[in-house]
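What follows is an incomplete set of chains from the complex, kept in their original frame.
Chain IDs A, B and C follow the sequence of writing; residue 1 opens each chain.
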C-alpha cells in the first residue's frame, strides 16, 4: 500500500504529496439500540486496511453522519484515530448546516488528530455562492486541519463553483475536493483547469464509484467509494491496475464492482428511500461477510427485510464475495 | 388577550385549548463576535410581549437556528424560558437532520420546560414519506413535550403529507403544524379535512405572514410571522380584527404589513442569499427601532451595507415605525 | 352576467374595462380515436354560459393544450369563437416553447377573432429573465390581440418576475396575468404593487381555484378555475357572493367546491400522473353529468378505471351534482 500524507496545506506552505488512492467512507456499525458498535467498527477498519486502502474517511454520508448524534460522532473519531494510529491518513467529515456549527465539529476532529476535515456547502439555509466561499474560507482559517471541500448537491442542493475552489486552493486554504456530483465532465474540466494552473497541492477525489477508472484516467488523485466498505480489495485492485496503466483490467474490475453495486437496489423505491436501501445493503453485505455484527441503520431509516437481505446475499455470491 | 396553553396532547388525552394567535419566531440577537446577545434577546422578548403576542417560538428559521451552535441554542432556550416564566407558551425548534439528533435537541428543550417542540422532516438525507412518518412518530414517543410538525419545503426539500399529519394527530402524537409551504390552497384543504374529522386538539399555524387574514378566515388557529419581530403590534392588531370578524380592517392591516415586508428586499439577489437579506433586514429594523444592539447575523451570511440599511430605514419611516 | 371586454391595450391607449369574473379553462372533449368531439365541446361551452361565466379560456392547460396537435387546436378555436359569437370574451392559449412558435399560434388565434392570447415563459429551453421579457415583448408587439401572461412554474419551471410584468403593463404591452403559481402571498404583493402604481388596465386572474374568495378579497379581478368545467354555477355563485361583499357565503361556497375538487385524487399517484388524474376526473365528471360524450383524454395519459370513476361519481353525488 502506498501510504500517503494529507498535509497539503502546511503552515510553511511547502508542497507535500496530496492525498491519493482509495479512501473509503467508513460505515458506522450500530448496535440494535443505536449505539456505536465499536468492536464492529474497528473490525471494519482492519478489514479496510487489510484490503489495501490508502486512507479512510469517517463521518461521511456513507457513515450515516447525518444520523449520528454528536456523542456518537466523537466515539467514532476517537476510536478510529487511536486504532489507525497513523498507518494511513484519516479524514473526518464535519457535516453540519452552517459555519459556526461546522467549526465545532472541525475543531474537535482537529484536536483528535485527523489528517483533514471534509466540509460541504451550507444546507437548510438558502446560500449565495459568495456565502459558500465565505463559509469555506472561514472554516479553513479557523481550523488547524487541512480542509477538503465536499461537493454533494444531492444532499445540500447547491454546487461548489470550480473557479472558487481553485482560488481557495491557490491561496493554500483548500487541500482537496471530494466530488460527489456524478458529473464526470465537470470533474474533468476542474482537473484540466487545476493542472493548467499548476496547482500541485490540491487533491481531487471522486465519489463516483462506478467510473473510477475514467476518473483516474482523467487525472483524479483518488476515489472515495461507499461500495469500498463491502469490497476494499476490489477498489485497491482497480486502483493498482490504473496506476499500472492497464485500463483493460481496470475496466473489467470496475464492471465487476458495478454489478456488485446493484445491492443498493435491494429494496423497492416504493418502500423506502434510496439512501436507506443503499446504506442498508452495505451494512447487510458487511454482516453477511462477517465483518460487522448487525446490519442496523439509524432511524428513521427502514431496515431491509428478509427478501431484500436474500437479494444482497445472491449478488455477493455472484461476485465471489461469499 | 387570551393567553393560551400548548398542551394539546396530555397523558390523559383530555382535549385542552390548542395554541392560537400570534406566535412570532424570535430573532436571536448576536454580538459582533457572534455570541448570543442576551440583553438584546430579552429586550426583544419583552418587546414582543408588550406588542400583544400570544406565544413565542425560539430556535426557528427566523431565529437563525441553522446558524447557531448547540451552546448558543442552550443559552437562548434557558434564558427565554426563565424570562417568560409562563406568561405565554414558548415553542422551541429542534431543528436537525434526523431522528437521534433531533431527539437530543428536543429532550433538552423539554427538560427546560418548553410548551412544545417544533420539528421538520429529515434533511440532507433523501427520505421516503414512510420514513418521515417514522421520524415524527419516534420523536413524539420519546420526547415529553407536545410535538408540532414544521412543513418547510424550501429548507428540507420535501413536504409533509397531510393524511399522515392527521393520522398522527388522531393518535395524539401531534399537537399542531406550522405550515410554511406558502400553499394556501393546501392549508385550506388540511383545515377542512381536520374539521371534517372532528380533530379538536390540532393547532394549525401559518407561517405565511402576508396572507394571515386569509388563513384565519379559513380556520387557521394562528400565525408564526417572521415580520412579527419588527412589528408585533401590527400582527396582534390584525389578529384582533380577525377575531372580531372585521375582515375589512384585517385586510388593511395586512396590506400595511405587506408593504413593510419589502424590507427583506434590501439587498440585491446578486449580492447575497434571500435568507441573508431577510434576516439582515429584520435585525436592522430591530436595531433601528432600538430593540436590539447590533444587526449582526451569523456567518456565512453577508451583512447589509449602508445603502441597504437606508433602504430599511425609509420603509420603516413610511410604515410609521420610526 | 356582466359581459366584459378584454381589450385593455387598445391602439389609442384608452383605458377600458379589463377582463373580470369567472373565466373557466374549457376542457377539450375527445372522441375515442382522439379527434375533437365538436358536439360535446359546444355543449360544454353552452353549459358554461348557462352557468353564468364571464368569459372562456380555450387551449389552456385544463384544455389539454399540450396534448393537442395544431389541427385540433385550430378546430377548437374556430368552432368555439364562432359559437360564442361575442357573448363573452374568449381567451386563447398560445402555448409553445419559444417566441416564433408561439407567434404562429397567436396570430392564428388573433385572426380568428379571439379577445386575447395567453402566453407562458419559454420552456424546454433554459431561459434567462431578460429573455423571458424579450419573449413577452416580442409576442405583444407582433400579435394584434391583447396579451395575457401565464405564470405556470409547475409546467415551465421558471417564474414570471412581477416588476417585469408591471413594466410591460405600464407600456401597454400586457392586458393581464393568469397566476397559477399557487403563491397567494406573491399574488397579493403584485396586486398591491399594481394598485399603488395606478395601473388600471391590467387584469389579474388567479388560477388557484381553492382560494378564490381570498384572491377576490385581495383585489384579483377574476378566476380561471379548472374545476369550473364541472361546476360553473358554483364558481359564478362564489363570484357573486364576493362582489356583494358576503364573505361568509363566499367562503362556504368555496369550501363546497374544495370538497368537490377531491375528484382529482381519483387515481393513486402510483398509477398515473397528477395531471392525468385531474383531467381524467374533470372529463369523467362532465360525462357523468351528461355534458360530454366520452371521458377520453389524449395520449399518453392513462384513463380512469371503473373504481376511479365510481370515486368521482360518489363525490359528485355528495356535492349534489348528480
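Methods note: a residue touches a chain if its C-beta (ideal position, glycine included) is under 8 Å from a C-beta of that chain, and two chains touch if they have at least 3 such contacts.
This one's a predicted model, so the numbers in the text were calculated from it and none came from an experiment.
Beyond the 3 copies placed here, what is the full number of copies in the complex?
Copies in the complete complex: 4.
One rule holds in what follows: only the chains that are shown with their structure count from here on.
Quick one: label the inter-chain contact graph as line, ring, star, complete or other.
line
Using the mean of all protein Cα atoms as the middle point, what chain has its own Cα mean nearest that point?
Given all protein C-alpha atoms shown, the central chain works out to be B.
Roughly how many whole angstrom separate the Cα centroids of chain A and chain C?
The mean C-alpha positions of chain A and chain C differ by 50 Å.
Give, as an integer number of Å, the spacing between the C-alpha centres of chain C and chain B.
Each chain reduced to its C-alpha mean, chain B and chain C end up 35 Å apart.
Using the touch definition from the top, which residues of chain B touch two or more other chains?
If we look for residues of chain B contacting two or more partner chains, we find none.
What residues on chain B touch chain A, complex-wise?
So the residues of chain B touching chain A come out as 34, 66-70, 72, 95, 97-101, 103-104, 122-128, 130-132, 134-135, 138, 154-157, 269, 271-276, 298-302.
State the interface residues of chain B toward chain C in the complex, per the touch definition above.
182-185, 188-189, 192, 208-211, 213-214, 217-218, 247, 251, 255, 258-259
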